[in-house]
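Here the complex is missing one protein chain, while the rest keep their positions.
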Amino acid sequence: MSIPQKVVSFKEAEQLFRDGMTIMFGGFMGAGTPAGLVRALLANGANNLTMIGNDTAFPESGVGPLIVNKRVRKLIVSHIGTNPETGRQMLANEIEVQLVPQGTLIEQIRCGGAGLGGVLTPTGVGTIVEEGKTKLTFDGVEYLVERPLRADIAIIKAKKADRIGNLVYERAARNFNPLIALAADLVIAEVDELVETGEIDPDVVITPGALVDKIVLAGRN
Amino acid sequence: MSIPQKVVSFKEAEQLFRDGMTIMFGGFMGAGTPAGLVRALLANGANNLTMIGNDTAFPESGVGPLIVNKRVRKLIVSHIGTNPETGRQMLANEIEVQLVPQGTLIEQIRCGGAGLGGVLTPTGVGTIVEEGKTKLTFDGVEYLVERPLRADIAIIKAKKADRIGNLVYERAARNFNPLIALAADLVIAEVDELVETGEIDPDVVITPGALVDKIVLAGRN
Amino acid sequence: MQAKEIIARRVALELKDGYVVNLGIGLPTLIPNYLPSGINITLQSENGFLGLGPLNGQEPLPNLVNAGGQPCGMVPGGSFFDSAMSFALIRGGHVDATVLGGLQVDRCGNLANWMIPGKMVPGMGGAMDLVTGARHVIIAMEHCTKEGNSKILKQCSLPLTCRSKVHMIVTEMAVFRVDNGLVLEEVGPGVSVEDVRKCTESDFRISTSCRQMAI
Partner (left out) sequence: MQAKEIIARRVALELKDGYVVNLGIGLPTLIPNYLPSGINITLQSENGFLGLGPLNGQEPLPNLVNAGGQPCGMVPGGSFFDSAMSFALIRGGHVDATVLGGLQVDRCGNLANWMIPGKMVPGMGGAMDLVTGARHVIIAMEHCTKEGNSKILKQCSLPLTCRSKVHMIVTEMAVFRVDNGLVLEEVGPGVSVEDVRKCTESDFRISTSCRQMAI
């Protein structure tokens, strides 16, 4: 019997990133973003990234440092207002920013992870969000067809993992993390604590280990 | 300050059901179906019900007794094979049965609860499930547009509630319950245990109390 | 009384006991301070929880933050969930009221509050879903821009956040209900209907029960 060895060092995780990759990240204004994996991405030097997540946080938190260091070619996010550098690069045409309503963005990610071809949402109807999208009307209500999003790698922050990758989150740091775990070809979770398999009550697991490929321990090398 | 009094007796809960209502129920082959609320529905005498849930379990479990006692006019379910009485009534045209793929059914309920106009699913393409449905093709893949479902009342089984209705579930009894809690005008939860507000760790709550209108204690009157 | 306090006090009166409420960042966050006694609301935070509360001098926790990323507290009975659940609650009508700021609102109930092209593009965040899904959409904002221009217009000129979703506009000068155009329901302290007219680009009807704000 073989137990997959999912726990790796940041150095090993660093090798997984490549130029031009699409990367989904957890976090909301930095809370729930894996700071160690963001540092690994910086250290790796990968460039021309497409980043998908809620927001670009602040220049020194969340994925902010990747923006400041000009590693990102394209952003798909709902909010950039707290990171002035994102706005500056956008207005200077140095970065492509696709702004998506938060509830739509999370559904697009969920669709990408759940094998759905899209959802119908009333959000954005009558605004510039609807441009170029298929619209359907049912019972007199207009909906936009919003299509799935997927990524090459998802970087996740969780509170605790067991050795097979079952994850639990803390407070408001959950946000996008459980959804991006479904929607990427490779899922790397940075966790504060690692326990033995079987130590997490199966009823409180939020992200099943089957979705998690690699685990790094926050604060270790 | 007013704390809503959500905890009621089965007798009080019984008064909430009416002839012709649409009722969503939790449970999978009976596990996670609120047996006390099914008995209350029987005692109330409500008739011509439309029931939405995964399956009709067995004649003596789940919602089986409501079928056996001919209270149901229409079923929207994924499976009826374990309750011969459902099949008999269907073949005799005594009950209308709409069979829906399980993954589609749960998404339709989720859409009804999440304000979405539908989802695009590849499931059922090329089968009789696609009959009468809008089809969309993206990138050469065909999808069915599956529309939302909602109900007048959802009857839920949980392991534990606090007084404001936060719910946790046990093992495989979770199934449809957290989703139907979003998709009905009135949500009644039958629970094995009631604790004071604040006693459930906010990180492990599955159904937030804001979704739950009434709580009944299993095994009480 | 300062404009912001007038607005926050007045909006507070719209929130009913038991409401689940989502408050935008900025001015709307002041509202809970002015809830009448006996009125208990539950605050929803779009980053994924119910039961947002004040810090009340407690030590901030790194993962207990509001939708603006600032440390906050939580009341007993709160619950945390992921963003898909958070927006299922918002879009699905499980939030009774949302109070948001606005750059412009017009007489059709259109709102613009997420970008000024070429200048300020913070993004819509959760705002488009909130105005689409919340049962009551209240815009809380100062009546005019810093330059003294009306923010209540015949037609919004900035990119919209939503079309025809605003139910009520509360400023320091006026309360408007949106009902086939704007209906002036109340005027602010020391403000006349004529004052409101001067500061409002949009036309509006005057409610038969139009009165002074009772704050």
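For clarity, chains are labelled A, B and C in written order, and residue numbers in each chain start from 1.
FYI, contacts are C-beta pairs under 8 Å (C-beta built on N, C-alpha and C of every residue); 3 or more make two chains touch, one makes a residue touch a chain.
Only a predicted model underlies this, so the values are computations on that prediction, with no experimental measurement involved.
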item: Touch partners, limited to displayed chains, of the chain removed from view; value: A, B
item: Among A:G20, A:P84 or A:G115, residue touching the chain not depicted; value: A:G115
item: Option from B:M24, B:L37, B:A57 or B:L116 whose C-beta touches the chain left out; value: B:A57
item: Contact residue for the chain not shown (choose from B:H79, B:K133, B:R147 or B:K160); value: B:H79
item: Listed residues B:T22, B:T50 or B:T121, member touching the removed chain; value: B:T121
item: Positions on chain B contacted by the hidden chain, ascending; value: 28-32, 54-55, 57-58, 77-82, 87, 90-91, 97, 99, 101-104, 106-107, 110, 121-129, 169-179, 206
item: Missing-chain contacts mapped onto chain A; value: 1-4, 110, 113-116, 162-164, 166, 182, 197-198, 202-203, 205, 208-211
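Here is the rule we go by: only the chains that are shown with their structure count from here on.
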item: Whole-Å separation of chain centres (CA-atom averages), chain B against chain C; value: 35
item: Chain A, residues touching no fewer than two other chains; value: 107, 121-122, 169-171
item: Where chain C touches two or more other chains, by residue; value: 49, 74, 80-81, 87, 90-91, 132-133
